[in-house]
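Here the complex is missing a single protein chain, while all its other protein chains stay put.
Should a chain be cited, it is by its letter among A, B and C, assigned in written order, with residues numbered from 1 in that chain.
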Amino acid sequence: MKGYGVVKIGQPGWLEKEKPVPGPLDAIIRPVVIAPCSSDTHAMHGGSGPKENLILGHEAVGEVVETGNLVIKFKPGDKVVVPCVTPDWTGRYIQEGKYNAHDNTMMGSFKFLLAKDGTFAEFFHVNMADANLVILPEEIAPEAALMTVDMMSTGFHAVELAEVGYGEVVVVVGIGPVGLMSVAGAQLRGAGRIIVVGTRPNCVKIAKEYGATDVVSYKDGDIVKQIKDLAGGTVDKVIIAGGDGKTLTQAISMVKPTGIVSNVNYYDASDTFTIPAPVWGLGMANIDIRGGFCPGGAARIEKLLNNIKYKRIDPSKLITHRFDGFEKIEDAFLLMDKKPADLIKPAVFIKW
Amino acid sequence: MKGYGVVKIGQPGWLEKEKPVPGPLDAIIRPVVIAPCSSDTHAMHGGSGPKENLILGHEAVGEVVETGNLVIKFKPGDKVVVPCVTPDWTGRYIQEGKYNAHDNTMMGSFKFLLAKDGTFAEFFHVNMADANLVILPEEIAPEAALMTVDMMSTGFHAVELAEVGYGEVVVVVGIGPVGLMSVAGAQLRGAGRIIVVGTRPNCVKIAKEYGATDVVSYKDGDIVKQIKDLAGGTVDKVIIAGGDGKTLTQAISMVKPTGIVSNVNYYDASDTFTIPAPVWGLGMANIDIRGGFCPGGAARIEKLLNNIKYKRIDPSKLITHRFDGFEKIEDAFLLMDKKPADLIKPAVFIKW
Amino acid sequence: MKGYGVVKIGQPGWLEKEKPVPGPLDAIIRPVVIAPCSSDTHAMHGGSGPKENLILGHEAVGEVVETGNLVIKFKPGDKVVVPCVTPDWTGRYIQEGKYNAHDNTMMGSFKFLLAKDGTFAEFFHVNMADANLVILPEEIAPEAALMTVDMMSTGFHAVELAEVGYGEVVVVVGIGPVGLMSVAGAQLRGAGRIIVVGTRPNCVKIAKEYGATDVVSYKDGDIVKQIKDLAGGTVDKVIIAGGDGKTLTQAISMVKPTGIVSNVNYYDASDTFTIPAPVWGLGMANIDIRGGFCPGGAARIEKLLNNIKYKRIDPSKLITHRFDGFEKIEDAFLLMDKKPADLIKPAVFIKW
Partner (left out) sequence: MKGYGVVKIGQPGWLEKEKPVPGPLDAIIRPVVIAPCSSDTHAMHGGSGPKENLILGHEAVGEVVETGNLVIKFKPGDKVVVPCVTPDWTGRYIQEGKYNAHDNTMMGSFKFLLAKDGTFAEFFHVNMADANLVILPEEIAPEAALMTVDMMSTGFHAVELAEVGYGEVVVVVGIGPVGLMSVAGAQLRGAGRIIVVGTRPNCVKIAKEYGATDVVSYKDGDIVKQIKDLAGGTVDKVIIAGGDGKTLTQAISMVKPTGIVSNVNYYDASDTFTIPAPVWGLGMANIDIRGGFCPGGAARIEKLLNNIKYKRIDPSKLITHRFDGFEKIEDAFLLMDKKPADLIKPAVFIKW
């Protein structure tokens, strides 16, 4: 079968691979809508370690084409939403009950890209189908559902980690698609003021639609100073959805004692956090620093789909560029890699 | 000075009392907008114990007229929002850090009605002014601010106790003003489906505006059955904002194992909860039963005011009946007692 | 094969059944040490619903004799500790991340007795072996390990639900084997004073060894009054590990506002909780009422075994009566049913 991915580091391209085979608990899916993500292009450039001859992609809505003999909830022909995180639910850290993204090891529940080929293929494999797949609800457009599997799940996870409460002042650093979902997620969890850090006009516009009240730009000077001036001091919570090693120090600098810094930014292996002890109150600040990968599985995605179904959010606003046809995965991927100013998220609609 | 309240149980009326005197940490306030609450009428009828010659009222926005010599943040002339719960912040249970409504004893932080005269007076007393009063923000209408001090605080507390999460299915039993704020609060904390139990057309209309997706009426049969039919089984969370002893059993019956029942209904002293053990899984259900009085103090109300300021909610929709003039407190109170079908919340605007 | 259980309600006896067959993820175990529990005798008497021709028993340490073809961590000959709760880890409520005792339904993770034959047999079946079995550590006596699978897990769960903190005053109502483990668990979570309610001299003696500081008896009058007199008022937490419908009301009556009542008692289907509203502060007390079935799975039991391995607790003190030989299961079961005054927990050691 054909798939698109990384031929070798730095070189994207079409690959020819064997069609995947389901284990007894697994399913094989044919994609119907997929979206490239910056972690795909990041992986292609080598940012997440050595990779070659690997099909990329981890966001998909698709159709079941084959199931293992122990699968009971799904059958060929079912339209399904596929979480980007598909835990092995028997894993050690699942049992310990927190953040199922790490079944048996760090990020172990993220199977695409790390443990096997991804979703930019004629067919892809999903482990533990009964626990990890969700039937696409009829009321929900596939492209909206697609936005739940990583963008909403990750963006909202930041808000959950930050324990945003009613009326709080929340900063969101970075308003790419994940940051925008953190903005929407913060509003949906009762934040009062939502100050975002970003510059791209299209993102700023959508951020406001999703609930941002103030916009701060790096171009206007030190963001810590700007935000503390705006807020009249430190803020309740800071969400990091973009940036580099320095961003963490900035975030800690602007949050109140007893506040939380919540990170869902995926740093480069070459980044280093350099935090002067006074910024963290010499260790005495009771500022929690949290960060992690989004949870996975069917129940998570079903809940996020509920937020769409009951009109609490429309995440399809993120999709700024649409492509038709399997072969357009390449164009969408290369667009994602180039990141033109008006791009938030591309999606590829596939007809079979 | 004049005040309106309970002459003796069952007999409301005007009272003549001494103007209150501030202790060193306290303030004396003159009301600008007040609202009667069903707990006021409940108290008048004897539902919260013996009472006589007591000025009622615990919801007010007002103006500072006098402060104790240790008060530093407020001065005469300041327009202030007055929480209905004004803790003694040095109290034992405050120190233990949860639910500040009970400073030194059960509901001890609720001073009006229980420990002293209320807000339906020419002047009323607020303890620990620096920690318990909030300057009325210029951007916020006094009547909207008034809705934070009990209605929003209580309604939202139910949602906090219920730990409502993204996409959850939440039932709100009772859609008087507190229940309506629970509906709005559940939407503002990311609930997916919000099923309300209520019948009064005006309340149903506002409930939908605040985010209710489904309405169930006692008049159409057993609410537990109706809700389980609607939801296709048990729900994630149930909030009780109205009802009697039986309601708790109904709530437990419709929530999933590991769910939460959250109560902010103020029961009558004559109510009894009668719960057959199987309803609570013979004790094995891991269904939490929670309930309590809303938190108090300045920081709480400032956060709720933020939700108004940043357009997350407009609680002034609750106010269906408006009265002008101090002497109209009586009409408003009697209207609250009568509860006509179109009443949600009356407010009295006072000019001095 | 032979097994011991309930022939029909009220009639215990030996049964002849087919040897169980493992599914692909399962294992078949031969018991090495087992213990009857009061839930086994309770089931025999019909207290948990209709049952017939069912092998009882849910506490066992054993030896693997056969595994399904997808099992990778265990092989025949392995000595294993078997949790009484063995979740289907793909279940809906597991994914929602709280109290794994309810995989797909209330108590759904409790497979023995409810969904299949129990452990009082020549062979018994364990689902999802890789996630639910634990290798018996060499340093730990099988009988001590046996006490983790239900007694410690359940008794400690009560303490977890109660969120016992340093120096708190904790009441444990009922000092059978589970209550005794709650006493030990409360001490191991930093409780200060531990007041127990019980009368049997043997249990009282062991309760003191596990950390009880005060003992209250029903025979000396109302326990609520006795405890409030002792404590000089209400207490921080109350754990219910024995009692009937009235116990819950007593527990709520003696806990402080903002306190927690935590139940692990398994009530009879005929019990009813009758709670006057004032006891629960007319709904305003912020007293949480929690209760549930103990969590299951391998990681849970491994952690409890750690507490034995590192000498934090010796749960084998619970075992007051020892029996040798498979056929002695009957004697042990009948002893459990009779509950003589000096019995805490019997155990049967089996040689094959």
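Quick notes on this structure:
The working rule: a contact is a pair of C-beta atoms (placed from the backbone, for glycine too) under 8 Å apart; a residue touches a chain by one contact, two chains touch by 3 or more.
If you're wondering where the values come from, they're calculated on a predicted model, not measured in any experiment.
When the whole complex is considered, the residue among C:199, C:213 or C:316 that touches the unshown chain is C:213. Of the listed residues B:245, B:297, B:315 or B:346, the one in contact with the hidden chain in the full complex is B:297.
Considering the whole complex, the residue from C:133, C:305 or C:344 that touches the absent chain is C:305. Across C:98, C:193 or C:290, the single residue that touches the chain missing here is C:193.
Listed here are the chain C residues that touch the chain not shown: 156, 160, 165-169, 185, 187-194, 213, 302-307, 309-310, 312.
For chain A, the residues in touch with the chain missing from this view are 48, 93, 96, 98-99, 101-102, 105-107, 240, 245, 256-258, 263-278, 280-293. Chain B meets the missing chain through residues 24, 70, 89-92, 94-98, 100, 128, 130-131, 297-300.
One rule holds for everything that comes next: only the chains that are shown with their structure count from here on.
Interface residue usage between chain A and chain B, two copies of one sequence, is largely shared: over half of the residue numbers at the contact are used by both copies.
Shared interface positions of chain A, i.e. residues touching 2 or more other chains, are not present.
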